[in-house]
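FYI, not all chains are in this one, though none of them got moved.
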Amino acid sequence: MAVKEYIRERFFPHMWCPGCGHGIVLNGLVRAVEELAINKNELVIVSGIGCSSRISGYVDFHSLHTVHGRALAFATGVKLSKPKLNVIVPMGDGDALSIGGNHFIHAARRNINITALVMNNRTYGMTGGQYSPMSGVGVKATTAPYSTIDNAFDCVELARAAGASFVARTTVYHVNQLSELIKKAIVHDGFSVVEIFSQCPTYFGRKNKQGGAVDMLKIFKEKTVLIGSDKKKDNPALMERGIFVEKELPEYCKAYDEVIARARKA
Amino acid sequence: MSKKKLKDHLINRDWCKGCGICVAMCPKDVLVLDGDEKAMASHPEKCIACRQCEKMCPDLAIEVITEDAHGKEE
Amino acid sequence: MATTCFVQGNEACSLAAMYAGLDFFAGYPITPSTEIAETLSARLPEAGKKFIQMEDEIASMCAIIGASLTGSKVMTATSGPGFSLMQESLGYAVMAEIPCVIANVQRGGPSTGNPTHVSQGDVNQARWGTHGDHSIVTLTASNHQDVFNMTVEAFNIAETYRTPVILLFDEIVGHMREKLVIPEPGEIELVERLRTSVREGVNYHPYLPREDGRLPMSDFGGVHRYNVTGLYHDMWGFPTDKGELVDGLIHHLVKKIDYAADAIAHHVPYYLDDARTMLISYGSSARSALSVVEQLRRRGERIGLLELQTLWPFPVQLVRDYARDKEYVGVVEMNMGQLINSVKLAVDNPRRVYLINRVDGRLITDKDIKQTLRVIAGQGV
Amino acid sequence: MDSQKIVFTGSGGQGLITAAILLGEAAVLHEGLEAVQSQSYGAAARGGSTRSDVIISNRRINIPKAFQPGVLICLTQEAYNTYSSIIRPGGLLITDKRYVKVARKVDARQVELNLYQTVLERVGTPVVFNISVLGALIGMRPMVRKESVLQVLAERFPPSFAKSNTEALELGFELGCVCQDEI
């Protein structure tokens, strides 16, 4: 399999639980990169801490496994310092949107050319299944024995409002869309966000009686539709998949070149 | 691209964790979990080489080897 | 040609960073360090280099680490509250052995404290602020020429030892203006990043020290795709919790700095040859201490000053040696007694080490010091 | 030369810090002297009162704050009330009539200038008031040469300011010299 060129086989089998959706994200990411045929030496993957964040160790790119929630800040340093590098930042929902929420909105605001993948399993997998800002109301978690009262963020809306110039959503059930969207996000010149619903059968699934990985994948199938689908009209609770924002806006590193130009003129 | 024909399922038994996703998602019921809870192709002849199993495996444990109509491996 | 100028300490620091080859600065404004960011926001783009104002100090610290890995010389600047926020990622830089420079221009603490007044209250935080065992390099200075020299030295040490280096200045040094002579390029030797000579395809070990202890790096974007993590890791940078690797790494991290203590023990001895009394001080309080020494010398008293510029790793041997024949030692600092603990641990007779301090946000004066010296003398010394 | 310690006090917009810096710069860059300048910061400085200390010497200056300045310049009443007591006994206390009413209990020689008014009349703009104060200062106490200050002014400001700056400096200098003579 040519995708194996992009992974570090010696660390397989990986540490994720059987049926963990994060493996499917890895699968999709590697296929996307392979199809884009990006030079591995020009690819940097930057992650934080979480089950999801362990993805950086499995791909044969330059890999930077940082601290919880701050991956985008590290990535900003990498990218602005050496703009020719492709920088991909996979994050857990807690990593990206709980502790890391500020870096998320600021990276979006700057529109710096980084690809952010939010691997949203609606829980803190790594620490054992606490609720996250993506759990939503009415969910059981080890820190919500009486079920949650916290609203969830809408990651797409948040990214849009903060200024991201590419925003998309899909699930690990929709593997073709998954790799397509990752490809588009990588190619897009600006800050791009792909929210990916991923299953944590070990904690979220078990606590919320959603069954095993296969059952959870089926929920992704049933509870989502393509943007603009008629089904959404009949059932507004369906979550849309696809590209929500795709626009051209000045990219941060390019804008910085102009600062240099202005400074040299001055 | 010419139409692909299945040549083989490469299933890495060291990597497979027996989650059953490939089994459930295969549109043609090609795959099963064996006694060791590892995926195996029990009906390879039904396979349409759609690669769904390969793409959905969280453990990157399946590779679908195809050859095109002219017998070239890929 | 060397240029003379009349600048703030914060500007001297910025100019030195440019001299040292700074490529990338990320920061967040905070009094009394802000002039560093302001100066560099003008200077870096002129030189085609990068300045970014981040959303906070955490992001600033993270961004410089990321940038460092691409091969850049990097820096951030802050004061107490921001320095506290940086502690987590500072520890990351220690663990992942990332060369970087962090300037902390101290204000009065704790908390928001006394933002525009002088203090030397972050000395022990610089040593112990992040969680877990580690060692760290911390330099300081009392005048602008030394601010310049120590800033350049900070970059040199960061590159030599693959470590974060803290520049711990104080509000007075940061804000006052005085003469600075900027040396010509080449006058101060610069340490450039040691890059691996291992070629593409050959196994490169980013975390395997060479015989001389140095760890050659490979820039992100280069031919070696290794891993960087804040977890305990093996010589390729991949996570491990194996006991012997954990033990080896923590010893490496601590010892590489501690063993260098003598080599990087920057200091200036004043009138110590025949001194019976030794003052030890650093930063702006060393100026007052020197003033006292000069005054008392004029009166014939055998007093001297050891001005420390390297605070961490604490120059144990140096201090022990200088203290040996002294009747007593007075540690002059603007805090409730921080470096004095290290002095006591270093010397043979810790009971003869006295604190001479001031903590009201004002510079400790010659008068203050002389008064405490009289009190000490009254105690029978 | 003995150390000269000068403290400028007044309010935020008066340009005192600039004057202090110019003085230090002139000493360091054009006279081969040592100088340190420092200033107050913080909430108090926000639109409120300002203080800037300058010490000039031909030797290393250890303590950068002027605790008992030989010269104190007070350009607001508040500054005068707050700071007049810090002056070295027998020192020189400079005020401007426009801003300060002096009280006679300070142990220093008090010089009341009418500079603001004069600058307004003769140069036509109050923005160079600070430069004229600087001129008066070096007129009264020749700590740096007028030429050095002129040179610094030329280096620091765009040419369009040259004329008014020079006029203000000269004007202050003259007035200062007169006062010195009076001593």
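Order of writing sets the chain letters: A, B, C and D. Residues in each chain are counted from 1.
We take it that a residue touches a chain if its C-beta (ideal position, glycine included) is under 8 Å from a C-beta of that chain, and two chains touch if they have at least 3 such contacts.
In this text the structure is predicted, and so the values were computed from the model without any measurement.
Per chain type, the number of copies found in the complete complex of this structure file is summed up as A x2, B x2, C x2, D x2.
Keep this in mind: only the chains that are shown with their structure count from here on.
Chain A and chain B have Cα centroids separated by 27 Å.
Spacing of chain C relative to chain D, judged by their CA centroids, is 36 angstrom.
The mean-CA centres of chain A and chain D are about 61 angstrom from one another, to the nearest whole unit.
Of all residues in chain A, none touches 2 or more other chains.
Touching chain A in their complex are the following residues of chain B: 10, 12, 14-21, 24-25, 52, 54-61, 63. The residues of chain D lying in touch with chain C in their complex are 21, 24-25, 28-29, 34-43, 45, 61-65, 67.
Residues 23-24, 26, 42, 45-46, 48, 50, 52, 54-56, 58-60, 62-72, 74, 88-89, 92, 219-223, 225-231, 238-239 of chain C touch chain A in their complex.
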